[in-house]
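What follows is a single structure, written as structure tokens, with notes after it.
Here the complex is missing one protein chain, while the rest keep their positions.
Chain naming follows the written order as A, B and C, and within any one chain the residues start at number 1.
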Amino acid sequence: MPITIPHINIMQNPPIQADLHVVAVETLPKGHVLLRLTSPEGSLPDIRPGQFVEVRVEGSPRTFLRRPISVNFVDRDHNELWLLVHIVGDGTRTLGRLKEGSKLDCIFPLGQGFWMPMDKALPQEKRILLVGGGVGTAPLLYYGHELRKAGAEVAFLLGGRTKDDILQRNLFEHYGEVHLTTEDGSAGVRGFVTHHPALKDKWTRIATCGPKPMMWAVAHEALKRGIECELSLENLMACGLGACLCCVEKTRRGNLCVCKEGPVFNAKELIID
Amino acid sequence: MPITIPHINIMQNPPIQADLHVVAVETLPKGHVLLRLTSPEGSLPDIRPGQFVEVRVEGSPRTFLRRPISVNFVDRDHNELWLLVHIVGDGTRTLGRLKEGSKLDCIFPLGQGFWMPMDKALPQEKRILLVGGGVGTAPLLYYGHELRKAGAEVAFLLGGRTKDDILQRNLFEHYGEVHLTTEDGSAGVRGFVTHHPALKDKWTRIATCGPKPMMWAVAHEALKRGIECELSLENLMACGLGACLCCVEKTRRGNLCVCKEGPVFNAKELIID
Amino acid sequence: MANINVKIGGLDLQNPVMTASGTFGYGLEYANLMDIRRLGGIIVKGTTLTPREGNDYPRMAETASGMLNCVGLQNKGADYFCKHIYPELDAFFHFEKRDIEPQPAIIVNVSGSSPEDYAACASRIDTLPGIPAIELNISCPNVHDGGMAFGTNAKAAASVVSSVRAAYHKTLIVKLSPNVTDITEIARAAEAEGADAVSLINTLMGTSIDIERRRFRLSIGTGGLSGPSVKPVALRMVYQTARAVNIPVIGLGGICCTEDAIEFLMAGAQAIQIGTANFVDPKVSEKIADGINDWLDAHHIADISDIVGSVE
Partner (left out) sequence: MANINVKIGGLDLQNPVMTASGTFGYGLEYANLMDIRRLGGIIVKGTTLTPREGNDYPRMAETASGMLNCVGLQNKGADYFCKHIYPELDAFFHFEKRDIEPQPAIIVNVSGSSPEDYAACASRIDTLPGIPAIELNISCPNVHDGGMAFGTNAKAAASVVSSVRAAYHKTLIVKLSPNVTDITEIARAAEAEGADAVSLINTLMGTSIDIERRRFRLSIGTGGLSGPSVKPVALRMVYQTARAVNIPVIGLGGICCTEDAIEFLMAGAQAIQIGTANFVDPKVSEKIADGINDWLDAHHIADISDIVGSVE
């Protein structure tokens, strides 16, 4: 039985450590790979949108610690957990070189995920915008899926440097309208997500994940207009369990662990300058 | 043009650094692999029997330094360099996992090899015994080949724990008679190489490579009988070039580098107790 | 089954494996991932008399075979620990059953900014019946007031230990800094003032620079290095210290596997702590506790004390 202790262990779906198996490694544009993992020993545990996985990476002295990677999608039909990885250093490079059939030591699910409606009878007026930039779009796919399943009306606003930087566009389209911005204008509106008129639409809630300046701008807009807004942060972290206190974010409640009290925070909690 | 300087750089065939390509990785018994490497950029350089290769091993924080591995064979017809590796730790494990087509950063040839006759008109009385134990048999294959090519009469005395521990027996047979000892008696004479009557035959020269106690015993026997004897040592080393002075062996000329003044030493030079 | 019980001062540990302060939270964070009841001890995170916010983010940087941190003793203070954390630990472990069922010793790591401050915090912890020991942190490299300043000078170390010894009546472990010319001098000072044991090493002070931004990777510039990279230094200091003092030495610094732990025991440590390795494999401390037992059995050694300090 999971162990939950109010002052210390606030996770409602506590983590497990498991060797997941690599089902496929799909190469995506601009140095991204999609790792599709499965649990050979039965169903994947309850995983909430916005939660993340601490992945053990072996193969280089420069990749001593685990890598936190957000859950991109959970395909219950195929018992698959998807991780979308941007190859930027030794650790992610090693992940990109995994082969079908290899094992990956994962601790998951970790952290507090995005807001979810309490029951499926969601009032029709719940219109939710998910705003992502770069590889920060990753957790929004699963979140969109779960919101849609819960009866919400979802739209996505995805930004990238160029058209190719916007990943999984076709998958996002299954769950709602997709608005795009690119810095070079190769798709959607030219500029940043904050330049897109869709951001100004009537939303009851906004969630965002991506580069901090983008999230801060989106949160600023939402707070100004009184819209509930959540942000998913990706501070550098070590343990992933709230033990080492390395990944803290300054909040109105003091320094909180992004790994345990986050990665998703309500904009009102954060100190957005 | 190679740079040779009497007091510092005594190598007659100076080393190069090259990325060799893996032609094949053959699995041999008892945790051994044979790596067959080739040089994609032309002929392999002059390599003498008893010389070794410093191999770069990446993939683990515990394998920071290169691994010195003796030359098992040089197949000039196929431009192949063979390394026989006993998988005993992280570094050798990584080598054992190499795939056909992968690259291996090698510095070679290194060190002073075994004695070779100065010209091919070798007097008929030159009878040479090569004594190896365990993976120490590796350099004797190439040495046997080169001696035979030079017209010497060669025999091998190979020892192992069991029959399976004696590697490449069929290849040794191309170059001379093969005598065996095994600790369990599963092949050849039961016991150590020093128990084999062949050791007592009339030899004009003996060369040995393997565990130090075995080599010391062989050298002791040879010295007693006034037979020229060479030993190939495998002290722990770092640079492989005579720069760091980590791999020294106490000799009658003081502390000498196994990597540069060795790995092959005349028994008379060593302090054999 | 070899005997792997060890005694450190008044502590009777079911095995020599403890988790290091600051790397294992209050232990309960790991309860879903391993059986924390099987540990020899859990050193809970650094506690100060009054709450501390710690240093700004970023607080960590990965390094070759290790990491730097500059957390800076973020904690909610001794009162909060006593009122809120301690009862949760008690609810989990049932301290009252300590004599009848095996459980880890829960040890509080205590920090401060003056001898009085350390003593006041220690005396708060002294009131908790389930806490049989404290580890006095005179070696934190990440705070300006106190911490390492007390651990790099024998006189200052003596004054803190003396002050805490007067206020604290159970087992007193003093955690030493490796950032010194002669760690045995500090160890002897702690011993002379009544420490029951010393633990070493705390982190080595280091830094890392983000060259693109021309800024330190840590908010306060420097931090403490831990992980396998420091193991050779830690092992040397444990060896030196074990020969210099008559109180038990608890060894830590980069221990990642059973073989590492055995090295520390052979160097003279009577017990060991697992720190940074917990981040890589949360089960590692339990594995090492089992591993030590298996290693002793495989080598036909009946009692762990037979290998302590056995290196030649």
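Definition applied: a contact is a pair of C-beta atoms (placed from the backbone, for glycine too) under 8 Å apart; a residue touches a chain by one contact, two chains touch by 3 or more.
The structure presented is a predicted model; accordingly, all values stated were derived computationally and were not measured.
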| item | value |
| --- | --- |
| Options C:64, C:82, C:166 or C:192, residue touching the unrepresented chain | C:64 |
| Option from C:17, C:71, C:174 or C:235 whose C-beta touches the chain left out | C:235 |
| Contacts of chain B with the absent chain, listed as residue ranges | 2-3, 5-9, 11, 14-17, 56, 61-66, 105, 107, 235-250, 254-255, 260 |
| Absent chain, residues of chain C that touch it | 63-66, 68, 152-153, 179-181, 204-209, 211, 214-216, 221-222, 225, 227-233, 235-236, 239, 254, 259, 262-263, 266-267, 307, 310-312 |
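Heads up, the rule we're going with is that only the chains that are shown with their structure count from here on.
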| item | value |
| --- | --- |
| CA centroid of chain A to CA centroid of chain C, Å | 35 |
| For chain A, residues that touch 2 or more chains besides their own | 61, 64 |
| Multi-partner residues of chain C (each touching 2 or more other chains) | 64-65, 228 |
